[in-house]
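Everything on this sheet refers to the single structure shown next.
Each chain you see keeps its place in the complex, though not every chain is here.
First chain written, first letter: the chains are A and B, and each begins at residue 1.
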Amino acid sequence: MTHNPVDRLIAGFRGFHALYYEQRPERIRDLVDVGQKPKVLMIACSDSRVDPAIITNSEPGEIFIVRNVANMVPPYAPDGAYHGTSAAIEYAVRDLGVEHIVILGHSRCGGIRALMASAQDETALSGRDFVGQWVSICGHAGNHDHSDDAEKAAIKVSLENLLTFPWVAERVSSGALDLHGWWFQIETGNLWELNRETGAYDKRV
Amino acid sequence: MTHNPVDRLIAGFRGFHALYYEQRPERIRDLVDVGQKPKVLMIACSDSRVDPAIITNSEPGEIFIVRNVANMVPPYAPDGAYHGTSAAIEYAVRDLGVEHIVILGHSRCGGIRALMASAQDETALSGRDFVGQWVSICGHAGNHDHSDDAEKAAIKVSLENLLTFPWVAERVSSGALDLHGWWFQIETGNLWELNRETGAYDKRV
């Protein structure tokens, strides 16, 4: 009964197989035969506590998901380097034709704390190879006293960055694509939504 | 009753709130108070059909997750550019101290098909800004006639790339970190695990 965490995941997969492939194959069949047709791209944090599928009770096929540290979107830069997040956004928007992009931030975010530490002390992340550079995408968002404010500001930067992608901006202009900024307050379990007109976050749940 | 997909996610979040924060707050409390302590980093595809939490029935706090197109790991390159996947690996390994990294590939992967198309015709993805460059990380894996083989080969490339990160290689050497390659066969619901000694994939589920 001494389960290592990987064996647990395998056992969980066995349950998934039984429930989706044996008990209710109709849940999966179309997704295999026809392919995926998600309507939503979600850009979320890698944080283990903020899993988009769990917190939205979504089913296979519903959300195309990018997860990186601090749910950041870098600015458009088609420079021939490896851009994982940008490639996923491109695939979702141009190949799959999603109708919504949600940036899902959250409280107590380690990536944002790293950003804030850097803002106070440039050398704070000097011992790291990638994290400091990555979170600098939302650079000025780190200039807040409270991490809640920095997290909310970073979501706004990512939304602004999204609009630097020409094929995102076009679709937003034409009404084919909507952008959303959500902040999950992990202590209370509330969900706050950015009102893009006022810049304030309104409680949705 | 005409639900748009975002409203559905909000409703799902309302259910999550009721079940995790009202009915069983003990499920979440430690994760908030103590912080996350995941033992596993999973690098998975953004594909909406291959959600790690759903297919492993995992709970909040169990897996730190990166999702990008075709679940790829680029080689170690601390060059000051934005490296989202590498930053997440660094945070998981160096800050959180995960004990396992799982590369989770899958069949019918659109990213791998793009890679294969590029292998046959260099101009296949020339109309894309990021996807072609991104999937070229696993370049030679595209030289297969069948996408299943290409997907399995790409997982191996990502595992090799993981070992180019010095702090990954050290921990693997010392036994503090295990690497795993899994391939989810979406048509059948089977899970295949790479035997890193033989190079073959063995059916686990």
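By definition in this document, contacts are C-beta pairs under 8 Å (C-beta built on N, C-alpha and C of every residue); 3 or more make two chains touch, one makes a residue touch a chain.
Remember, it's a predicted structure, so these values are computed and weren't measured experimentally.
J.: List the number of copies present in the full complex, noting that all chains share one sequence and 2 are shown.
T.: Spelled out: 2 chains shown, and the full complex contains 4 copies.
In this section, only the chains that are shown with their structure count from here on.
J.: How big is the rotation, 0 to 180°, that puts the C-alpha atoms of subunit A on those of subunit B, in steps of 5?
T.: Resulting rotation angle: about 180 degrees.
J.: Using CA atom averages as chain centres, what separation in Å is found between subunit A and subunit B?
T.: Centre-to-centre distance between subunit A and subunit B: 14 Å.
J.: Please name which positions on subunit A make contact with subunit B in the complex.
T.: Per the touch definition, subunit A meets subunit B at residues 5-6, 8-10, 12-17, 20-21, 28, 31-32, 35-36, 38-40, 46-51, 53-69, 72, 74, 76, 78, 80-92, 94-95, 99-100, 102, 108, 110-111, 128-131, 133-135, 137, 178, 180, 186-191, 204-205.
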